[in-house]
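What you see is the complex with one protein chain gone and the rest in place.
All chains are identified by letter, namely A, B and C, in their written order; residue positions are counted from 1 within each chain.
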């Protein structure tokens, strides 16, 4: 495993909320990240689909890993928007994010979320957002 | 408890993901909803703040309750955007959403999320989104 | 006219695109801005309503004036989202923006756009966006 992927795994493992949900980092390269989340009943809403909040969490996290790896400094999610496309059903969700632009102070990223079923992948949501470098004052 | 609040409580109780997180519906009137989420370590990210995905989940859900109560038909979240303003720390998060407009087919809603500490409420995020009426075909 | 309003008028007059459209700055206080745009046939789309691009221009500009006045430094619009609510018809558009939060590096703002007709004001769009301080490197 390369150094970037190791760093990414460590950061994800340090997020108790990601551990609670069961998220795995399956790919991390400069400006690109892939997160997977096995679906289970606990992650659903009242109709049995994955809760929209699970998808928005996954988008938030994938956008941030993509932007952070592109900028190579500590980052925070500044903002994002998500469009839900189809109800999310299946064995797992996969979020693939990439930096469309990475500057000194911020990165703009796109994310696709697909649901994996026996029949393959279905696009269930797309997101776009801004990842900002932490200011020196904010850096822990 | 009035009929709308009862319906809202029932819907929230049917969301396993909201039960996992511990969300409570504290107010629901036509076009207005308030959700509360007590913070605990499991909901945090690597710096100890509430995970951005927890805030985006809460925005998604509060926007949908506000839009759904405004339109009074089964709804789905179509899309939303969230701006993170400050790291979220405190004993609980409170999301207050209201419909800025409610039409026959969709509603546009705004949501403020505040964190509650000993010193009072601090605005930590704001969101804006579209809640759509389920089409007859989609209605379960 | 106070100094802030004078500065705002000067900036608006220096925007050739705002002159082309005919935008007026009608109010500017710390964190709050109001722009007006008289509607004419040239600003419409194929059904006779104000073009969505006119509304998005107005949102962009009002958000930026609100954020800039709140931060009191040279700023750029980082991003925004707009929800169209109703077709925009009437004698003029009025965009009212306010900073929901103003930090050292960025400001998060909301904007309402109303159309003015004989019957009063109608909400036609709402927007939310991020206004960023220009970095020293970017400042002209």
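Following the convention adopted for this analysis, a residue touches a chain if its C-beta (ideal position, glycine included) is under 8 Å from a C-beta of that chain, and two chains touch if they have at least 3 such contacts.
None of these values were measured; they are calculated from a predicted model.
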Check: From the list C:54, C:111 or C:133, which touches the chain that is not on show?
Finding: C:54
Item checked: Absent-chain contact - pick from C:9, C:44 or C:122 -> C:44
Item checked: Interface residues of chain B (partner: the chain not displayed) -> 78-79, 81, 104-106, 108, 130, 135
Item checked: Where the missing chain touches chain A, by residue -> 81, 83, 85-86, 100-101, 103, 108, 110, 112, 123, 126-128, 130
Margin query: Considering the whole complex, not just the chains shown, which residues of chain C touch the missing one?
Written below: 11, 14-20, 41-47, 51-54, 56-61, 64, 76-84, 140
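In this text, only the chains that are shown with their structure count from here on.
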Margin query: Centre to centre, using CA atoms, which chain is the farthest one from chain B?
Written below: C
Next item on the list: Could you put a whole-Å number on the gap between the CA centroids of chain B and chain C?
Entry: 28
Checklist line | Junction residues of chain A, two or more chains touched | finding: 78-79, 81
